[in-house]
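Shown here is a partial selection of chains from the complex, left in place.
Chain lettering (A and B) follows the sequence in which the chains are written, and residue indices restart at 1 in each chain.
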Amino acid sequence: MYNEIVMDHFQNPRNVGEIADASGVGEIGNVVCGDILRVYIKVKDEILDDVKYMTFGCGAAVASGSMMTTLAKGKTVEEAKKLTNKDVAKALGGLPPQKLHCSNLAADALHKAIEDWMNKTGKGDKLDG
Amino acid sequence: MRKVYLDHAGTTLLHPEVYSLMCEFMKNTFGNPSSIHSFGREAKKWVDEARQQVADLIGSKAGEIIFTSGGTEADNLAIIGVAAARHKKGNHIITSSIEHPAVLNTCKHLAKIGFEVTFLPVDRYGLVDPEELYKAIRPETILISIMHANNEIGTIEPAEEIGRIAKEHGVLFHTDAVQTAGKIPVNVNTLGVDLLTLSSHKIYGPKGVGAIYKRKGVRLQPVVHGGGQEKTLRPGTENTMGIVGFGKAAEIAARELDSEFNRTRQLRDKLIQGIKERIPDVKYNGHPELRLPHNVNFSFSYVEGESMLLSLDMKGIAASSGSACSSSTLKPSHVLTAIGLPYELIHGSLRMTLGMMNDAVDIDYVLEVLPGVVSKLRSFSPLANKLTV
């Protein structure tokens, strides 16, 4: 079902955990649909110095969170804003069609975390999309 | 790596005797049972024997067995078949809210085309209340379809009582016995059923073959139309090799019912006990006593089912879950919903169903592996940490 990259990220998820003094936190999903992804970011000089995530979700959600954090870490906030769910799925080498919606959580949660940081720091209006 | 197959309610391997017989049959006999010539007559002999073997498993007569392409088609034939044959008598059907999709979606289809369907609720163990059934019956009720035991949580329904109530009201009673026939005693007369569904691949027979028991005199209309096979109720050239395998599987299931019942029940109880002892924050799903001997179903707080399945799979353990993500429809289990489980616990459910392939060492292995799997997933679950940290 899942390819090897996905299975690797599922088995050894990168950057799982919480950031106690996070600059921003974003959460997407709910227990009804069965997937929740929470992202913590630590921003230093407009750069995502650290990104961590926690998830209650299926294999695709775990792997997407792992891949998303890997991709986002070290990027500028502006770059990270442009990271899409598609990018994550692509970096994972693709996901089964019926699982795409699970991976859609990852970039969205990151954007929410960035938004949270921006709101907290007064860095600008709501990010759209 | 050890391989532990804990999905016997999903499907089973072929029993070695079934395998041998099927290969022998496939090698030598290919005739169409409807043909007059020697090739056809030879095939018919085998089909007749299989029909008797299946009948013997449920205490019916061979002439009351109609072979179908599986449990799903048998459920459809029973329900649509009665609805079409009796629609002038009435348009009301009673079923439960925890039926297999083969019954549930068939009833929903009938509801769409003008029938009225009552979906009876169940209690927190998954039991239908005969009182409620009693009250639900109307003058225009033509059919009660309630499963013998549930495939997800293993709860065994009060079929005999339902049978009595149905008879009392002159309503036909269909039961889906896919999960019970061959696992616990099933007798069509004791149960008082008019129609009963069987599937071969749950009892170490081949996939793609099942049967409906139809009590003599009960009228059905076919769902699939065509030639004269199976008394025109199930036309199409017979799946002879499937039928032959099914027959043998039924014979073996009857022969080994008692010993397998006891063996799997012991394994089941060991597994249940072990999980309760080793893993915190679990919920035991289904009935503690009125339960299939091979069914174990737990929900593990804070973790999602598909993740558990994948993690277990990587350790060689095959199980199933009622989570949305592990189902092809991406909907959470309607059974776990019906017994009132909150979403988190539905998505965190794990079903392990035992059978011929399992022994005590398997259970030890699962009890060794499962706690680690659960705690790893919990370690990065936002729910666990929201609630317990």
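Definition applied: contacts are C-beta pairs under 8 Å (C-beta built on N, C-alpha and C of every residue); 3 or more make two chains touch, one makes a residue touch a chain.
Just so you know, these numbers come straight off a predicted model, no measurement behind them.
Participant: Given that one copy of each protein chain type is placed in the view, how many copies of each are in the entire structure?
Facilitator: Putting it as a formula, the complex in this file is A x2, B x2.
Methods note: only the chains that are shown with their structure count from here on.
Participant: Enumerate the contact residues on subunit B facing subunit A in the complex.
Facilitator: 302-307, 310-311, 314, 323-326, 328, 330, 332, 342-344, 346-347, 379-383, 385
Participant: Under the definition above, what is the set of subunit A residues touching subunit B in their complex?
Facilitator: 2, 7, 10-11, 13, 16-18, 27, 31-38, 53-62, 98-99, 102
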